[in-house]
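As you look at this complex, bear in mind that one protein chain is not there, while each of the others sits in place.
Labels run A, B, C, D and E following the written order; every chain starts at residue 1.
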Amino acid sequence: MDAATLQTFTSPVVLFFVLGLLAAFARSDLAIPEAIAKGMSLYLMAAIGLKGGVAVSKSGIDSTVLIALVLGIAASFLMPFFANFVLKVFGKLGRINAGAVAAHYGSVSVVTFVTAVEILEAQNKPPGGYMVAVMAAMETPAILTGLLLARGMGSKDGQKTSELLHEVFFNASVVLLLGAFAIGIIAGAEGFGEVAPFFEAGFKGVLCLFLLDMGLIAARRIMDARAITWRLVVIAIGLPLINGTIGTAAAVACGLDVGSSAALGVLCASASYIAVPAAMRLALPEADPGIYLTMSLSITFPFNILINIGLMSMLASALTGVGGATP
Amino acid sequence: MDAATLQTFTSPVVLFFVLGLLAAFARSDLAIPEAIAKGMSLYLMAAIGLKGGVAVSKSGIDSTVLIALVLGIAASFLMPFFANFVLKVFGKLGRINAGAVAAHYGSVSVVTFVTAVEILEAQNKPPGGYMVAVMAAMETPAILTGLLLARGMGSKDGQKTSELLHEVFFNASVVLLLGAFAIGIIAGAEGFGEVAPFFEAGFKGVLCLFLLDMGLIAARRIMDARAITWRLVVIAIGLPLINGTIGTAAAVACGLDVGSSAALGVLCASASYIAVPAAMRLALPEADPGIYLTMSLSITFPFNILINIGLMSMLASALTGVGGATP
Amino acid sequence: MDAATLQTFTSPVVLFFVLGLLAAFARSDLAIPEAIAKGMSLYLMAAIGLKGGVAVSKSGIDSTVLIALVLGIAASFLMPFFANFVLKVFGKLGRINAGAVAAHYGSVSVVTFVTAVEILEAQNKPPGGYMVAVMAAMETPAILTGLLLARGMGSKDGQKTSELLHEVFFNASVVLLLGAFAIGIIAGAEGFGEVAPFFEAGFKGVLCLFLLDMGLIAARRIMDARAITWRLVVIAIGLPLINGTIGTAAAVACGLDVGSSAALGVLCASASYIAVPAAMRLALPEADPGIYLTMSLSITFPFNILINIGLMSMLASALTGVGGATP
Amino acid sequence: MIETVVRKRIEILTDTALLGRVTDAVDKVGITGWTVVPVSSGKGRDGRWREERVMGTDKVFVLTIASQDKAQALAEELAPVLTKYGFILSMWDVEVIRGERF
Amino acid sequence: MIETVVRKRIEILTDTALLGRVTDAVDKVGITGWTVVPVSSGKGRDGRWREERVMGTDKVFVLTIASQDKAQALAEELAPVLTKYGFILSMWDVEVIRGERF
Partner (left out) sequence: MIETVVRKRIEILTDTALLGRVTDAVDKVGITGWTVVPVSSGKGRDGRWREERVMGTDKVFVLTIASQDKAQALAEELAPVLTKYGFILSMWDVEVIRGERF
């Protein structure tokens, strides 16, 4: 375990997540009010969007940005096929549940990405600002693939589909991320300067408290879980490893820098637990949230935060030959 | 459109408001929890009160301050008469609704003022710190005039009137604004220094998120609105122009500096959507919130934020001959 | 009244508390949403825990720390006996209520401690970082003594006792304080640096708003109070004076520095109004919250914030011969 | 078997700003207690409302359990306000344990 | 004495994300209004849920008062969605003042 990995476990951000896990396992009544948690999640999305936009306003949009976008969208569309196959064959899930879970693994987790950015920056491998746009673009394609897999080609009611598409493209996180990203581009570094004390200086601290809450929620959910088999646990750890490795490797092959490659790997590895569950509840009410939420939130999310981000970072360094830790 | 006006549209504060409007019009489910919105509004009032108090503790209280106070209170008392006339004759509202709406336009909007201060400061025309006290003093007189207009001289039940007066003078925003203002005066610059990182550095960022929420609420309300005619839309844009122009001109005539004159204009132009609706609901339950809230919140408020603050700033510069943009 | 005491009344932190008291007495409708208040209290505990841990990571753990811990735990265990005696004999309370109130006075108030730290630091008498651990350790022993006094030795149902012990040792504030303290030790000054803008710069401002809320709650409760006699008022002021004096003197005698001695005095003087009420409601449902909450929250808490912290600070200076105000 | 008695459960939808008037009426007719439940949005003749808490025009439910007589007295007491402010009052029979306290 | 009339009080537990479908149905059958009450946690066949608001999978109660006929029409209207999404609908008779408005 090298210095960079160790650093992960002395970072307050990760330690607060561990505290949340431990407190919930010890059955402490520690809890963060929902309104506060919701507020923090909006803050984090606005801040990451803004920062990404400001970064792009400096660097401009070049072919790398387009390549990363295409790569991310393709991954989000295609990853659910593989996940669906594994979930059915090895995980022994039915068609509906397999499709629903697959959608989660094709989509992304904003908080996992945000935590990865913090860790990569601390290792001197900052991802490009445009990765925020890549993240936003990756949220929704997987939902379409997942539904296709779960319901087959012939969707019955067309009216409901347009409702769903609207819900998916204008869902709160996509709108806020892309909106803040656009504001960052328009306002630029100068305009951002005015609000930087709020959106930049407070960022890591808010992330600490938010991860504390995520730790509490993740651990409480797994203690209540009933529908989870050992096969599903294996998949919830195996998929982020495989998807992450493929994503990182593809990004390096396409010429992205080390930080952006690791970040794309983390995006591929991460599983949604906000946008996709809400969409699945609407479109696939027969699917069991006890399966898809527990897998993505209680197993994959902690695994990514505690271990997989570090692995993707090392992998990207190894593949690009650029170690960030010693500048 | 000069550079200063353009600057308005690259300021993150205004851009987040626009994002809120757009997101709501696109029927996104983006929403800020009420507790968070309420918390932000308390924060903004405490911060603006404190900053005003600290500024006055430096500058002291002189005749200008008294003139501005008298001007503001007189405006709040008198503006509803004109508004009431227009609302009845041109707007075709009945006595009760006209009186209720008039009260809103005589009173002030804290957030409009706060946004104006930010924009004026960015244009190097900072208003005097005492304007916070002027704002607090302007909140309530209009309520009395509005009730007089709606109910006629002979108010029936005296007991209820004393209840209303108490409600009006000790309402949350008056108490918090004036309380924080007093704390600012007592604590002075030195005492404020301790809490400045919270109340000063975070201010613009919080304002961004608060205006995002205001944009969402304003746009959603107008999409649901049913009682609004084109005549009322014209009034909701015309009144802030007229009231604002008179206010700015009167302030310049009384010798206020350019920033304070523009700020007084904005106060006259703004319409309350917190203190007055609550008071009207108590005192004039027959009046229709679908009219007064929609006009003040969904038409006048956006118009002031996006256009009218800039106009008042230009007007004050033209009248005083002092342009702030090039220092 | 010397300069240091006067300073208390020009500090925004204390002034916001006074504003809360006044607003509630004037029956203003000013109120802070519960979710925000809860969020601020979690923030304050995380921040004070972190800062204490970082301080200990610098200073290391020596015999002074152990002495302070032993002193605090002993005080928490023993103080309820004296309080119980006074409450029965002078206060004329029955066994159950006397035991319940005694538990509150043996335990501690986190916000009183936090305010004391701010005031002591402003007087150049910063308490040691380890005092956070002392505070956390003092929260629970008094609960056990209080129950013993209220119920006698032979507790009926063993199963419920283990439930209570779990509740008491894993209650939210103990877990968060000690958890953040541990994170502070692990992350050290370097790790803390990343999150300092959030947890350090914002601290005093959040404390202002939190004390505003506490002022509102304390004053509203006393206006509704019915079960409070003048004898109980005398005790609610006398006990913090006596406990605080003994605590400060004992700390000085054991060789603690001036700031830590004053802080230990404040801890002894303070009465819990979070952890203990919740535990009493579980374990002694027959006890009257109208007595214990009103005494601790509405009388002792304001007395400590406004007067007693200053007294303990002066006492500690007098006893150690070290005045902090003139460095 | 536990004994239950029949009481009225009364539910009043009121503006938060006017909560005090409703609870004063509950106290006045001698009902022992009441409980307030938050409300998050709604629609009536004036159209839809939501998130009005920022504007201070939101609503709450006041729930109280009382004997038939006191329930009737409360309805009488509140009738003028109900009509004036457009509150909603509904009531129905419920079985309660420890009926002596209501 | 105040006059009361008997109406149905209907209570529907629904996903927050599907609130619009329920209130559309209420509007469609011609009921004058409805009120939404927040829900903080629960347990059903899928196990326990709480704090799902962050995940957008939380629930709310929709309350509405209507005549017997309209209540029945609403139940018919919602029946397919209820079964599909596992909502809960219950209703009972209540006495209301100002009954003409419902």
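One rule holds for everything that comes next: a residue touches a chain if its C-beta (ideal position, glycine included) is under 8 Å from a C-beta of that chain, and two chains touch if they have at least 3 such contacts.
A quick note: this is a predicted structure, and the numbers were derived from the prediction, not measured.
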Positions on chain C where the hidden chain makes contact = 31, 34, 37-38, 41, 167, 172, 213, 217, 220, 224-227, 273-275, 277-278, 281-282, 285, 288-290, 293, 297
Key: Residues belonging to chain E that touch the chain removed from view   = 11, 13, 37-45, 50, 59, 61, 72, 75-76, 79, 82-83, 88-92
Request  = Considering the whole complex rather than only what is displayed, give the residues of chain D touching the chain that is not shown.
outcome  = 1-2, 4, 7, 9, 23, 27, 32-38, 60, 65, 92-98, 101
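Just so it is clear, only the chains that are shown with their structure count from here on.
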Inquiry  = By that same contact rule, can you tell me which chains touch chain B and chain E alike?
reply    = A, D
Query = Where chain D and chain E touch, do the two copies share over half of their residue numbers, giving same, or under half, giving different?
reply = different
Request  = Compare the CA centroid of chain E with every other chain's and tell me the farthest one.
outcome  = C
Note = Note: chain E sits from chain A at a C-alpha centroid distance in Å of 35
Task = Mark out which residues of chain C touch at least two other chains, giving numbers and ranges.
result = 29, 33-36, 39, 197, 201-202
Remark   = chain D residues touching 2+ other chains are 17, 40, 50
